[in-house]
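Taking it in order: structure first as structure tokens, then the write-up.
With one protein chain held back, the other chains of the complex are shown just where they sit.
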Amino acid sequence: MSGLSLHKRLENNAGLLVFGILVVSSIGGLVQIIPSLTQESLKTPIGNTQVYGALELVGRDIYVREGCSVCHSQQIRPLLAEVKRYGPYSRAGEFVYDRPFLWGSKRTGPDLHRIGGKYSDTWQKVHLINPRSVVENSIMPGYPWLAVRPASSTGNIQANLRALQRLGDPYTDADILEAPAKLEGLMEVDALVAYLQQLGTGFDNSMADNHGAEH
Amino acid sequence: MNGTRTNTDTGPLLLRVLFRPKETFEDLSRAEPSPYRIFFKYLVWFALLPPMFAYIGGSRYGWDLGAANPLILAEIQLRIVSMLYFFVLLTAFVSTAFASQWMSETYGARKSLGVHMAMVTILAVPMTVGSVVHLYPHVFINLLVFIPVLIWAMYLLYVGLPVALNIEPEKGMLMASSLVGWLLVGFVTLLGVTVALWTEGLGPSIGA
Partner (left out) sequence: MSENQQIIANEYYHDGVVRFLVVCSMLWAVLGMGAGVYVAAELIWPEIDFGQFWLSFGRLRPLHTNAIIFGFGVSALMATAFYSVQRTCHVPLPTLRLAWVTAMLWQICVLSGGLSLLAGMNSGKEYAELEWPFDIAIAIVWISFGVVFFSTIACRRIKPIYISNWFYGGLIIVIAMLHVVNSLVMPATLLKSYPVYAGAQDAIVQWWYGHNAVGFLLTGGFLGMLYYFLPKLADRPIWSYKLSVVAFWSFTYAYIWAGPHHLHYNSIPDWVQNLGMVMSLILLAPSWATMINGIMTVSSASEKLRTDPALKFIVLSLAFYGLATFEGPMMAIKSVNAVSHFTDWTIGHVHSGALGWNALIVFGTFYYLVPRLVDAKLYSVRLANIHFWLALAGTMLYVLSMWGAGVSQGLLWLSLDEFGEPSFSFKDIMASMPPYYMLRLLGGFTFFLGTLLMIFNLVMTMKGRPTVRVRPPKITATGEAQ
């Protein structure tokens, strides 16, 4: 059995075994990841999709920090009931500036991809501080600390923007310089609400018939 | 020991298992029941209970999945679902008896199909009798009853299998675990197949 005798050689040689494992386990990743890194439709923004402004970016960073993705998805699937409930299904081109992606893997709360503009700023603020004051049986935790922490304390907005700029996101040096001013006088809750209110607004109706070039 | 009455008639056995499990299994270990007799005289009737209760509960109250009002299925759909339930149960019970018999070679257990059939029937008793809860078809209440019932049935399996099939305790434990694996996989397959068919359009419509 030449197959097994070949294997006997692998078993007797640690180096070969390590090499074998590395080669065999890299194939799948190479095939699935490399094309996605080069595919234009996954990197090109569609509709009105834009980079996050300073305040919205702070809001997004808060969303990540508090683990909102653990209960809320941002990915509307092309299933009829889902589209009826949440709006047009999500296209890859809407997420090109999302670092990291926040599609989520669990809905303990509703999908948020097109939550932008659906509720007033005030509603959003009140809901974030104490969800049960506006949604009776909600099991969402409250985030009272967001109301008392300034948006400028969340992190170093200029350093953050510079990092994103280095990664290729279209921020100008002027954007980075003006960023702290945009946060002045605002609390973390304002930032988070600003982020939520722009979610899904990159979509415009011209995209409705285009099922996304990603297929 | 001379004074002990050994009753190998399966009927009273099924009731006695609820109160005297150890004794029941010991009696079974000495019995040589006919698989056909077990199937037609007992298993079929026990398997009839859950679909019957589900049908009555479903038509009287509708199935309550918890959100909003209970779902009333169309009469014909309810009938089809109940009949499918019956056939699925029978298939599950009979196939488990055969699977168990197939495993007996490996574990040195008794090979008589009748004994395996009787074992399965005994294990089915808590579930099928417990299915009376289907009369009020609220999913959660049913879960509340079925989970302890299932745990009880698994306990009977672990305790009874080595005794009834004349295997040593260690091998009995191994065989019982294999059967648990078989049952879990079978159940999850059923779950998946049902869901897959349902999303492809083959299943009751549950719009309000």
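Each chain carries a letter (A and B) given by its place in the written order, and its residues are counted from 1.
Just so we're on the same page, a contact is a pair of C-beta atoms (placed from the backbone, for glycine too) under 8 Å apart; a residue touches a chain by one contact, two chains touch by 3 or more.
It should be emphasised that the depicted structure is a prediction, and the values quoted were computed from it without experimental measurement.
Where subunit A meets the chain that is not shown, the touching residues are 4, 7-8, 11-12, 14, 17-18, 20-22, 24-29, 31-33, 35-37, 39, 42-43, 61, 64-71, 73, 75, 77-82, 84-85, 89-92, 94-110, 131-132, 135, 137-145, 155-156, 159-160, 162-164, 166-167, 169, 212, 214-215.
On the side of subunit B, touch with the chain left out of the figure occurs at residues 65-68, 106-107, 139-140, 143-144, 146-147, 150-151, 154-155, 168-171, 173-175, 177-178, 180-181, 184-185, 188-189, 191-192, 195-196, 198-200, 206-208.
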